[in-house]
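Got a structure for you, questions after.
On to subunit A.
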Amino acid sequence: MKIVSWFLAAVITLSLAFSVSADPKRIGYIVNYGTHEWYQNVIFGLQSRADELGIELEVMDANLDINKQTQQAEDFMTKGVDVLIMTPVNEEGVVPILRKAKAEGMPTVLEGNPAKGMTTLFAICDYDAGYKAGDAVGRILVSRGETEARVMDVGLPLLSATLLRSLGFMEALAEHVNAVKVHELDGSGMIDSSVEVASAALAADSNINVIYGINDGSALGGLQAWRAAGLPEDDLIVAGTGSEGLAFLNEMTKEGTPYLVEAAMFPEGVGYTGMNLAVDLFNGVDVPEHKVTPTLALTVHNFAKYYDFDKAGQKRAINFENVAKIPTESKCTKYSSDL
Partner candidate 1 sequence: MALGEKIVININFKELKIESVSKSFPGVQALDNVSMKIASGKVHALMGENGAGKSTLIKILAGAYSKDSGDISFDENKLNIRNPNDSLNYGIKVVYQEISLISEFSVAENIFLDNFPTNNLGIINWNKLYKDTEELFNRIGFDLNPKSKISDLSISQQQMVEIAKAVFKNASLVIMDEPTSSLTPNEIDKLFTVIKNLKQNNIAILYVTHKIDEIFQIADEVTVLRDGQHISNKLISESSEETIIKDMVGRTVNATFERPVDISSAKTVMKVKQISSKNKINNVSFDLHEGEILGFFGLMGAGRTELAKAIFGYDKITEGYVEINNNNYKSFNTSTMVNNGVGYITEDRKGEGIVKDMNLRENMSLPSLKIFEDLFIINKKREKNAADDYIKKFSVKTPSSERLITLLSGGNQQKVLVSRWLIRELKIIILDEPTRGVDIGAKTEVLSLINDLAKEGLSVLLMTSEMNDLLSLSDRILVMADGKISKEFYRGNVNQEEIFKASVS
Partner candidate 2 sequence: MNNILRYLRKGELALFVIFLIVFVVFSFSSEYFFTLRNIMNVSGQMSIILIAAIGFSVLLIAGEVDISIGSLLAFVSIPLIETMNITGSVPLGIILCLVFGILIGLINGFFSVYLGVSSLIVTLGMLFILRGAVYLYTGQRAIPDELMSDFFFYIGNGKFMGTIPYAAIIGLVILLVFIFVMRNTSYGRKLYAVGGNQEVARLAGYNIKLLKLSAFVICSFLSSISAIILASRIGSANHVAGDLFEFQVVAAVVLGGVSLAGGIGSLTGAAIGVLILSVISNGLGLLNIDTQWQLVVNGVIIIIAVGFDELKRNRSL
């Protein structure tokens, strides 16, 4: 019976949350992997903007289950939300949903990667984000007088987005120094798997000076493997991607850390932008096919401009204004079709 009353409580809270102001009233978001920090911050951004506009945001988490995501899309159509925002578990997997949404006249916005039949997308440029990080690392190497970058890429070949990041990173590096990819690994995007594969790779060949991770977990996993192998950190440079959560801030603010560069993707900013896009789409404003969200190479010197980091309280607050000022590409340099 406890569950029942709990359900009722949930319903009541929901109905109280109703409010009236902007044109779309209810927007549904299906996140692919809601327990990941990155997406929690995307949701935070969506919610922040929704609150400002007085829109009710409902979130469902597919938890990486592609079948569940399809069901949740149907459930949102049943609920009749005004706009549906989705981060696909897999881009190809949402094509039928988009087809159904179109048939129902349900405006749909994608986050992350383009899919066949979509109207509009908000996302970072993976290639460009990786490129910016590679560029920053290249500059540091040059300043240190190095001529060669020997890279361990803790990647995630599962996703084209993460492949693009690795590609951008390497191509930017190559513009500064002689860039060699010594290891190309699949760390599953998880810190524990990354530690494991990186350990094995470092055992095979530890003559590297750059670790690149396609997300923060991968970069930290690579760094942890390096530390567990007892290797010296002096000449190493670690670059992560995402600015997913607190991980990179914690590491970057450590004394003497090799974690020098973060390809920041500002997930809160992504969410903020996405909400605006959804509203535009609903209101019939002309929307771009791809709304690019800001990315930037963060270092220990410039992160405070965008993030107010409270290390003791383990909190970060984003400065939406400054993020919005970052110049963004109108179009990505490379897409997954270029792979």
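Picked so that all candidates are chains of the complex that A comes from, given by their letters.
A few notes on this one:
Basically, a residue touches a chain if its C-beta (ideal position, glycine included) is under 8 Å from a C-beta of that chain, and two chains touch if they have at least 3 such contacts; residues count from 1.
Note that the structure is a prediction, hence the values are computed from the model and not measured.
As listed, 1 or 2 are all part of this complex, and the one touching subunit A is 2.
Contacts from subunit A toward candidate 2 in the complex involve residues 3-4, 7-8, 10-11, 14, 34-35, 58-68, 70-72, 74-75, 78-79, 89-96, 99-100, 116, 157-158, 160.
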